[in-house]
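Structure provided below as structure tokens; questions to follow.
A single protein chain has been removed from this complex, and every other one stays in its place.
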Amino acid sequence: MGRPMATRLLNAGYSLICYDPNAESCATMQAAGATIASSAQEAAAAAPVALLSLPTPDVVRAVICGDAGLLGAEGAAIIVDLSTTGPQVAKEIAAVAAEQGRTLVDCPISGGAEGARNGTLALMLAGPEAAVTPLVPALEHLGNVFRVGDSAGQGQTMKVLNNLMSTAALAITSETMVLGAKSGLDPDSMIAVFNAGSGRNTATTDKFPKHVLTRAFDFGMSIALSAKDARLCLEEADRMGVPMPVGTAVRQMLMLTRDHLGPDADMTEILRVVEQWAKVEVHRKPASQEAAQ
Amino acid sequence: MGRPMATRLLNAGYSLICYDPNAESCATMQAAGATIASSAQEAAAAAPVALLSLPTPDVVRAVICGDAGLLGAEGAAIIVDLSTTGPQVAKEIAAVAAEQGRTLVDCPISGGAEGARNGTLALMLAGPEAAVTPLVPALEHLGNVFRVGDSAGQGQTMKVLNNLMSTAALAITSETMVLGAKSGLDPDSMIAVFNAGSGRNTATTDKFPKHVLTRAFDFGMSIALSAKDARLCLEEADRMGVPMPVGTAVRQMLMLTRDHLGPDADMTEILRVVEQWAKVEVHRKPASQEAAQ
Amino acid sequence: MGRPMATRLLNAGYSLICYDPNAESCATMQAAGATIASSAQEAAAAAPVALLSLPTPDVVRAVICGDAGLLGAEGAAIIVDLSTTGPQVAKEIAAVAAEQGRTLVDCPISGGAEGARNGTLALMLAGPEAAVTPLVPALEHLGNVFRVGDSAGQGQTMKVLNNLMSTAALAITSETMVLGAKSGLDPDSMIAVFNAGSGRNTATTDKFPKHVLTRAFDFGMSIALSAKDARLCLEEADRMGVPMPVGTAVRQMLMLTRDHLGPDADMTEILRVVEQWAKVEVHRKPASQEAAQ
Partner (left out) sequence: MGRPMATRLLNAGYSLICYDPNAESCATMQAAGATIASSAQEAAAAAPVALLSLPTPDVVRAVICGDAGLLGAEGAAIIVDLSTTGPQVAKEIAAVAAEQGRTLVDCPISGGAEGARNGTLALMLAGPEAAVTPLVPALEHLGNVFRVGDSAGQGQTMKVLNNLMSTAALAITSETMVLGAKSGLDPDSMIAVFNAGSGRNTATTDKFPKHVLTRAFDFGMSIALSAKDARLCLEEADRMGVPMPVGTAVRQMLMLTRDHLGPDADMTEILRVVEQWAKVEVHRKPASQEAAQ
């Protein structure tokens, strides 16, 4: 995700000092006009703001707080983390940074590689007003910027909440589509009715027509990853003292699907678990298949 | 609902024979151009198709199968029930009608009184092809016609499934909004993020902005009614052998809200139950309130 | 169930007039000392109290309220229904009986055929004090009599509540045994720990050692029947306005097991559903199996 975002910033006229352990990535960025540093720390030393997009909480922790981490550099008074790490990790790192007079800004993104390339990401920005306001013009080259709160971790909370909403839609739609199919309803008509009325959600407008009714189950996010995001969200709910009965049921369906079909199953395969229970499959009518072609 | 639908049909050029126990309703329809019968049976006797829009399953049963019911008349070979009665009642009445050589067509509607007036209802039509096809042109004056299946009861199933989807959206959105608010997220920003991404559903696009964040809780459907629709849906799931873990959790939230706040609470008041558990309320920031005015 | 109970009453010195549509049953009862009537109505005509043990609500309704039912006879001022019918049916029949000046007493039983033979049933007796008190000495020949309330239907409620408790124990024990087994714990040790402490229930003391860890799954009650009892209980909870989140989850596990393994599976096979999800089976260690032999 980092490369396309950095490219957009360069194209918008910002000057960047980049670092990636992968030499190829560095070469690409250099060709695109970036200065290349020999370490994350070196990059941070020479810039007022550091932007990070890293795979896991452990890597984020290492790159910021580790032995050769950003906090050892003089520059980078503001560190913007674009990775998904969960609210607890963001709060923890923000506290460490604050002890050293630095500000962590929390800005997880959604919208995928395509969104990163096209500048159509959703960015969930959280951090103190003074730190955050000057960042907005740059971040708007990456997508829609939503200022969701004023302390680190709130962007992460927003992100796991959004993902829970998304998987809730997928789970309830799977259940209703299986009951409908077993009752002899036409799947395409069901989707049409939902989309025309109060049943509409992103599973009915998007995932079912494109990735589920086709039986391709190729949305592209793994069930393990969605179960993990749900876990992060429900753990936060536990800590915050917010009961989520429906969210809990959604998380359970995700875990159950992961345990039953394996971690690499597509998240849309929730449908297949309900189908197995109900001993029926949701298939388009031949006519609809033709019409859809 | 019956009056505005009948009016639209008259305006479209159809000739109607109407009956309603309420004399005032009859007078209105007469003024609009309808012939008035002195009973439902008399109305049915003179017409090839009977259209019904009645409050409860018991009334529908009485008007069709009762002592002075439609089945006692010669006409009305096709009976179109536009009421919401649940799949079991529709199947049961269809079977009784079939014994007398009559066809029940099942066509529950959604879209409210406004939809009925404006011809923007969603109509979930189910019944044998031969009976249903000739009805479509007339029904299209009432709204969007979705042919969801070919036997009576399937329209009802479609309707309770759609309503379960709608209340699922409301429940999960209530849970995530409360966790967000307790985490200090700005409610309007949360809704904006959901609507820009995969969290979008009809609670985020419609009910929360208009009826919940305003704290008016005035969507207009009672929690008792939505709990009843969820019950009809989950009972059908039980009969059909389709487990619905998330649907079950949704139904539970509806029942719990009904038991806790009373049957007349607005269905959007689910939020208030989660707020009470979490001891926090979801309030717009003053600035957002101004901006929204 | 009726035959062994009637036999115990005869042996205790009561005189009975019996009827059963099955001639063989009548012959057996005659041999045991009963007078045989040619119909239920005839039997009721000549006795102050009628006792019924019938398979389904519909049969109970027919035998009491039907064309040739007990209410048509002069005798049987008090009707004791020992069948399991659910609280709503009992209340409904009691109301019909009351209109005719008769009292329905509600007395479902538990303890199986063996309990019926040995006089060790549990009898859940509900009805007005005046009607119920004189019955107790006779009923005590059948087992333990518990007076649970003073109006018809309360015995039924007691019975479905007890069964929900029993299946809840079975479901949670299945879940913990599977997690234990997958964690490498010894199943017999687990049961021993539960039984020595606060984890003890009738699944750990009885069903698991005798019917589940043996892999025989031969407790003898079908999953369809236990799912139906849970449905009766949860429907009553819905009507009474009592949320039951854990009871709802138990019912869901029962339905899911029924839908997945078929209605005739033994109720103890809930374990097998959890095993399939978790891809592990709960097996005794060889040594424990020997020790247990």
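As written, the chains take the letters A, B and C, and residue 1 is the first residue of each chain.
Quick note on the criterion: a residue touches a chain if its C-beta (ideal position, glycine included) is under 8 Å from a C-beta of that chain, and two chains touch if they have at least 3 such contacts.
A quick note: this is a predicted structure, and the numbers were derived from the prediction, not measured.
Remark: the absent chain touches shown chains A, B, C in the intact complex. From the set C:L70, C:A116 or C:A171, the residue in touch with the chain omitted from the display is C:A171, counting the whole complex.
Within the set C:G13, C:G101 or C:G197, the residue that contacts the chain not displayed is C:G197. Of the listed positions C:P4, C:P128 or C:G149, the one in contact with the omitted chain in the full complex is C:G149. Summarising the interface, chain A meets the missing chain with residues 231, 238, 241-243, 245, 248, 252, 255-256, 258-259. Where chain C meets the omitted chain, the residues involved are 87, 110-111, 122, 124, 144, 146-151, 153-154, 157-158, 161-166, 168-169, 171-173, 175-176, 178-180, 182-186, 189-190, 192-194, 196-202, 204, 206, 233, 236-237, 240-250, 252-253, 274, 277-280.
Mapped onto chain B, the footprint of the missing chain covers residues 245, 256, 259-260, 276-279.
Simple rule for what comes next: only the chains that are shown with their structure count from here on.
Because contacts link each chain to all the remaining chains, their graph is best described as complete.
Our note on geometry: chain B versus chain C, Cα centroid distance of 39 Å, whole angstroms.
We define each chain's centre as the mean of its Cα atoms; on that basis chain A and chain C are separated by 51 Å.
If each chain is reduced to the centroid of its CA atoms, chain A and chain B end up 35 Å from each other.
Each of the following residues of chain A touches two or more other chains: 245, 277-279.
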